[in-house]
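Only one protein chain is missing from this complex, and each of the others stays in its spot.
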Amino acid sequence: MNDHEKIRELLTLLAAGVLEPHEEKQVMDHMRSCESCSAELEDWKLLAGGLRRLPTPQPRALVVERARAQAQIRLNEEFEHRWNRGVIVGLIVFAWVLTLLSWPLVRLLTGGLLGMLVPGFSHDWIVFGAFTTSVWLAGGAAAVLLSMQHRRERRLA
Amino acid sequence: MSLFEVLARSMDMIGGIASFRLNMHSISGLGDPAAYWEGQVALESDVAQLRGGDLDALSALLTRYQNRLYRYLLRLVREPSEAEDLFQQTWLRVAEKIRQFDPRRNFEAWLFTLARNLAIDHLRRIRPESLDQPAADAAGESAAARLPSRERPAIEGILARERAGRLGAALELLPMVQREVLTLRFEEEMKLEEIAEVLDAPLSTVKTRLRRALERLRETLETQYPGENWQ
Partner (left out) sequence: MTRFTEELSVIPRTARFIAALAWILATTGMILVVTLGHDRDLANSPALRAFVIAFPPLVFTIYALLIGYVYADAKRRGMRYVMWTLLAVFIPDGIGIILYFVLRDPPMRTCPGCAQLAKSGFTFCPHCGTSLLPTCPNCGRGVEPGWSNCPQCGTKLPAPGTRAA
């Protein structure tokens, strides 16, 4: 009775409610003539019903509230970081744009001047390089000083 | 919503309700289809807002899933204090990873998958043997596999087990992967496809596990309480 064996396997799945409609029909058809399988199915259905009715364990309110607070803080942090990162990247691009834009300005101002002092001076790139480097050095020094002061203030606060 | 979206949504819903009715006999406790779909729309809106960083949406989702998520974790790790810890970790993960969440995916399945991964990592570190093998039988169970709860009084665990009765006790003796598939199917009432998504396993594997789990459960009950009613 190979058929019977196959049906017996499907009985548990039927009680679990995961059979395809055609499989279900197969089982129902078989059960019309088979008493033992019908009885089996009832047993499985009982088990399934018992599982469905298991009491739901509840988490403690303390745990839930702490999870809520932590997760909310974390969510805020994630979105803040993303925003700040975007802003900083945009500003860095902007800073480079300003740097590049300052080169023609420098050329305009100093090219003429130096041309007057040193006849034949045509190495603009040296001037650009010197100007940009001094600007970034000054900026870097300001950054270091400010962040040191900032850190001192934060620690005292 | 544009007219097209309204039409698409209605067709979706009609199709959903049609297949829903086919499964109706096997899904108990979902009740009124209209309420179900209302809940789905609210869920989608909460998830969308969460993806935008809305704190209230996070709070609403946490409240919505708090009992179910805790229950799932408790079934996996069996220790209330560990389940509580994992509960907090899961929601932190949700906050961390929500930006990478594809809104077309099923949020519930994703949530349970996150929880599952955390639970498995945890078990691998603390009790690696409990992952593959069933727990020791009831007699040897008492001291060996049970770590003492840190914050919960022991009496609560005993009372909870009393309420769950024999069925609950027998469930705890099954291997983790079988407990898991039983809780997802009967307590969470997830569809087969959703369970397959959470477990990241093919449908056939889920079916086999489900069948074996039920058979094992019955076997356990009949050995523990021969001839008696396990209700």
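Every chain is named by a letter (A and B) in the order it is written, and numbering of its residues begins at 1.
In the analysis below, a residue touches a chain if its C-beta (ideal position, glycine included) is under 8 Å from a C-beta of that chain, and two chains touch if they have at least 3 such contacts.
Just so it is clear, the model here is predicted, and its values are computed rather than measured.
The missing chain, though absent from the view, touches A when the full complex is examined.
By the touch rule set out above, subunit A reaches the unshown chain at residues 61-63, 65-66, 68-70, 72-73, 83-84, 87-88, 91-92, 94-95, 97-99, 101-102, 132, 135-136, 138-140, 142-143, 146-147, 150, 157.
Operating definition for what follows: only the chains that are shown with their structure count from here on.
Between subunit A and subunit B, the centres computed from C-alpha atoms are 24 Å apart.
On the subunit A side of its complex with subunit B, the touching residues are 9, 12-13, 15-18, 21, 43-44, 47-48, 50-52, 54-60, 63-64, 66-68, 70-72, 74-76, 78-79, 82. The touching residues of subunit B, counted against subunit A in their complex, run 22-23, 25-29, 50, 53, 55, 58-59, 62, 66-67, 70-71, 74, 80, 83-84, 87-88, 91-92, 94-96, 98-99, 152, 160, 163-164, 167-168, 171, 182, 185-187, 189, 192, 207, 210-211, 214-215, 217-218, 221, 230-231.
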